[in-house]
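The other protein chains are all here in position, but one chain of the complex has been omitted.
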Amino acid sequence: MNILLLFVFIPILMIGLLFLTNSMKTIRSIMVAGATALLALSIVLVILFLRERAIDPIAEMLFISSWSWYAPLNISFTVGVDGISVAMLMLSSIIVFTGVFSSWNMNMAKEFFLWYCLLSIGVYGFFITIDLFSMFMFYEVALIPMYLLIGLWGTGKKEYAAMKLTLMLMGGSAFLLVGIIGIFYTSGHVTFNLLEIANNLHIPIEHQRWIFPATFLGFGVLGALFPFHTWSPDGHASAPTAVSMLHAGVLMKLGGYGCFRVAIYLMPEAAHELGWIFLILTGISVVYGAFSAVVQTDLKYINAYSSVSHCGLVLFAILMMNRTAMTGAIMQMLSHGLMTALFFALIGLIYGRTHTRDIREMGGLMKIMPFASVCYVIAGLASLGLPGLSGFVAEMTIFVGSFQNAGVFRTVLTIIACCSIVITAVYILRTVGKILYGPVQNEHHLHLADAAWYEKISTVGLILAIVFMGFYPSGVAEMISNSIIPIIERLAGV
Amino acid sequence: MNFSNFLLMGQETGLIVVVIILFFCDIFSTGKTAKWFYPLSIILFSILTLWGFCPKPEGEAFGGIFVTSDMTVLMKNILNIATLLVFLQSYRWLNSKEQSEEKGEFFIITLITLLGMYLMVSANNFMMLYIGMETASLPLACLAAFNKHQEKSAEAGVKFILISALASAVMLFGLSFLYGAMGTLYFNDMSLTVLNNPVTIFGLVFFLGGLGFKLSLVPFHLWTADVYEGAPTSVTAYLSVVSKGAATFALIFALFKVFGSMDIVWQNIIWWLSVITITLGNLFAIRQKDIKRFFAFSSISQAGYILVGIIAYNAQGMTATVYYILAYVFSNLAAFAVISAVENQSGKTSIAAFNGLYKSNPKLTLVMMLSVFSLGGIPVCVGFFSKLFIFLAAASAGQYVLIFIVVLNTVISLYYYLLIILAMFIKEPEESAVATFKSDIYNRIGMLICVVGILAVGLVSGIYSYINSLNWVI
Amino acid sequence: MIKLEFYLVISTLMFFIGIFGFITRKSMIAVLISLELVLNAVEINFAAFNRFLFPHQLEGMFFALFGIAITAAETAVALAIIINAYRKLGNININDASKMRG
Partner (left out) sequence: MEYSILIVITPFLLFLFLGLVGGKLKPNVAGLIGTLGMGLCAVLAYTVAFQYFFNVGKIGESWSQIVPFNFVWLKFTDLLHIDLGVLLDPISVMMLVVITTVSLMVHIYSLGYMKGETGFQRYYALLSLFSFSMLGLVVATNIFQMYIFWELVGVSSYSLIGFYYQKPSAVAASKKAFIVTRFADLGFLIGILILSFYTKTFDFASLTANDAELVTTSFAGGTFMGLSLATWALALIFMGGAGKSAMFPLHIWLPDAMEGPTPVSALIHAATMVVAGVFLVARMFPVYFFAAPDVLTMIAYVGAFTALFAAVIAITQTDIKRVLAFSTISQIAYMMVALGVSEYGGHDGLGYMASMFHLFTHAFFKALLFLGAGSVIHAVHSNEMKDMGNLRKYMPITNITFAIACLAIAGIIPFSGFFSKDEILAAAYHNHPAIFWTLWFVAGLTAFYMWRLYYSIFWNGDKKYDGHHKPHESPWTMAVPLVILAVFSIFSGLIPFANFISSDNMPFYTHIDWKVASLSLVVAVTGIFVARMLYRKASTKPAEIAQKMGGLYTASLKKFYMDEVWGWVTKTVVFRYICEPIKWFDRHIIDGSMNGLAWVTQKSSTAIRGLQSGQVQFYTWFFVAGTLVIALLVLFL
């Protein structure tokens, strides 16, 4: 029994248990117990991983197990993790855990949590597998619950948003599918196993030229790559709190992770040759998202565009293709996942009380709900890259790493990307200033309650994670950085 | 005459025996015993289905006009399962006031069409294929017109019989050319003499037209929606799954066995047919209001996917296609089980009738959801695997552009499948919404089988491996 | 000596005349009759091919025989369905059988 399988089995077990019950109390206990178990499991995994890694510093992946599945097609179900996947699993667990508390008072809770568990199965499964087939399968498993989660429990133009989000992401996965099939046949030996393709096989460059864009684009859509990001504002704006958290916090990371693990890792030559096209697109994403966020008035739109900008930075750094930048990219994924989840948790909290997300209709919330407001400020500061919080270490690693590339093109792009930190400050402070500070805009808001205990758990949990990463980045960075070496070697070997 | 030939026709013989038993039961049953007729038919047919899984001899009979192999047995088994599922869904419809007198006819006619399909699958000669097709089509027209009191049903019958007759005429015309070009109608002999000349190509295209009618490929598809809408729901289910499956199998054998050496020609044709079939099916499906019509167009686009598997022209393509049909059987029939349950309860077949179904009938909704997810190719439903496998098969023949177009079409298809989900889960129910009800036990068994099929066939890889192991050499 | 080509020309003409009738006639019965033309064209084809090209065996002839038999069955079923339609529609104008569309 491989410990990694537990990440899929626990949510399956939760689904099974949820089917059996109808009482709100039991549902909550199941979810809390399950989410806690997953969180504990992630921590255990981190510890085990570090210990194993100390014993075996060479192996690319640890905890590898493989079960033959579709033998005639040479498809097997293979799991394994390196430092990056461990980090992503940890992130997922934190967000799943906090998301449960953020959706404490859902109506139709049973159904909601069923879908929620399904979504987490997809997410966990994606991160534990190192087999393109199962990766793709879990990827789609993670996408489809979004439709119902947004469509049923969302707000606003939810049907439109849910449909748009699902179709655009599925459109992306169409590219991805073609790319994966291409990899399957062109690598020289029909196999989906990532490690095998990477280490023993080679995709000819003429095939890489079309497979690389297909896979990068496919994953990039989920990573909110310009110009395929428009699902994000509408989708996030309509989604319920926990779903926004999970989606922006983890699901969008699937995109970055996939670009990294599949597109770049397996096709280094094409990455060198065609990377610049996507580098421009991601560069645009970074600045464009930030500029768009400046003039939005809906809190969730602001955050969604901010995600476009931040996730753009992830892809941007991945395409810089050196160790530091890639480490930064993964750290940015973690950091963005945490802080954007925090944002969405707080926006949900605020929206649940004020029933508006329009920043022009709010004001002076700091006085009314100090706890939530302070958390919001912290989230904002993390987002604009304040040292001591996670955003800073991630962004700086990216910038320093990107700058290590020779060549005017990449240098100029890095400088342009750097500009986003100013624009980020503008929209974050604008939002904070409008909604938290100033006089109270609406008389009715005066009697609103501050965060309830379960909301406090979710926000404090996220803040602790953000602060931990901000204060002790080297632990995270080292774990990630070591896992990037094989990829860098492949890139350098070109 | 060598009677051992009939041993090779075990399944056909069994089917005929069942038909005869049912025929006599139907004739001699009185008012009291009539209620046992339905369970008896189900039991008999289930036995036949199960028996189909016993090992069978392989070989050619009647001078090579009829061939049986593990593959054909498997195909027939798939058809059997599908037919059984259709029977299970039809309980309430057959026991309704209007239909209760005609139960026997329904079973007997349906089983005879099934016999025709057996012959199509096992045909190793174009005449056999033709006879099988006609045996399958003509009773189907009766079935389409089975709701005698309904104008729609009558119209569906007319449309079906006329177009089907024309289609078979066109196919015959094609066959006559093939015969003229090669001098024989035996698959085995034809494959030796087939030449890429205009007469053969004409023959091939006309033949494809005839089969394309059964598969409802564009441009031979226009009857599909009307007949599906007008025919009784169980018949629609039968048409959309069993009839289509049989035609697919026949097409595979004909193309692979006979036209193997001119694969470039028919691959081109199939390439285009598949692209326009999927696209047009999708485009029509997105604005349908009636759920049966909706599934008609959905099944048209599914037919396009089937062609993607066939185009590979290798063992992998064959396996993927057969697997696809199996997946399609479970997925589509799950949907039709729900449709017929709702229709028999409320008499409505509009998509709007499904609005808010989740609130009143959550279990039905879940079955329907699994079904459309499977049709849309969402994991872990079997549809995901079957789609992926046909893509893999097509890619093994280098058809990346086709895959890309088809995969993009999946997105459109997902859109309309999600419309069903939207209606069931998200839309508020109308005033005259379907109330909470309990479906009959047979339908529930049927749904259960479908659900198990949808979930298990994909995850349990043994099924694919088994199909693949029927080492069918081209 | 009548050559094969003549048969083929005749049969092709019949085929398309039948199709034309099928497409243009308003009465369902007339449509059925047109269909017979189409099918008979095919039978001529088979017979002619057999006679001229492959005179040593009788496959084509047999096919033609089977074809005739099946055509007869087809016509019978079609007539039954048309009668059924007549009961529901009140006439046998093929244009009236177009309630379902779109």
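Just a few scattered comments:
The chains carry the letters A, B and C, assigned in the order they are written, with residues numbered from 1 in each.
Following the convention adopted for this analysis, a residue touches a chain if its C-beta (ideal position, glycine included) is under 8 Å from a C-beta of that chain, and two chains touch if they have at least 3 such contacts.
It should be emphasised that the depicted structure is a prediction, and the values quoted were computed from it without experimental measurement.
Although it is not drawn, the missing chain touches A, B, C when the whole complex is taken into account.
Although one chain is not drawn, the whole complex shows that of B:Y186, B:F220 or B:Y442 it is B:F220 that touches it.
When the omitted chain is restored, the residue from B:L40, B:I201 or B:L470 that touches it is B:I201.
When the omitted chain is restored, the residue from B:A144, B:L215 or B:L280 that touches it is B:L280. Contacts to the hidden chain, counted on chain A, fall at residues 164, 167-168, 226-227, 229-231, 234, 288, 291-292, 294-296, 323-324, 364, 366-367, 381, 384-388, 392-393, 396-397, 399-401, 403-404, 414-415, 418-419, 421-422, 425-426, 429-430, 433, 436-439, 473-474, 477-478, 481.
Seen from chain B, the chain kept out of the figure touches residues 158-159, 162-163, 166-167, 170, 198, 201-202, 205-206, 208-209, 213, 218-220, 222-223, 225-226, 265, 268-269, 272-273, 280, 283-284, 286-287, 412.
Residues touching the missing chain, restricted to chain C, are 19, 22-24, 31, 94-95, 97-102 (touch as defined at the top).
Simple rule for what comes next: only the chains that are shown with their structure count from here on.
Measuring from the averaged C-alpha position of chain B to that of chain C gives a distance of 26 Å. The distance from the centre of chain A to the centre of chain C, each centre being the mean of the chain's C-alpha atoms, comes to 65 Å. Annotation for chain C: no residues touch two or more other chains. The set of chain A residues touching two or more other chains is empty. Against chain B, the residues of chain A that register as touching in their complex are 69-73, 75, 133, 137-138, 140-141, 144, 147-148, 151-152, 158-159, 163, 166-167, 170-171, 174, 177-178, 181-182, 184-185, 210. Chain B contributes residues 316, 319, 373, 378-380, 384, 388-389, 391-392, 395-396, 400, 403-404, 407-408, 410-411, 414-415, 418, 421-422, 425-426, 461, 464-465, 468-469 to its touches with chain A in the complex. Remark: chain B residues 127, 130-131, 134, 138-139, 141-142, 145, 148, 150-152, 154-159, 161-162, 165-166, 168-170, 172-173, 175-177, 179-180, 183-185, 225-226, 229-230, 293 touch chain C in the complex.
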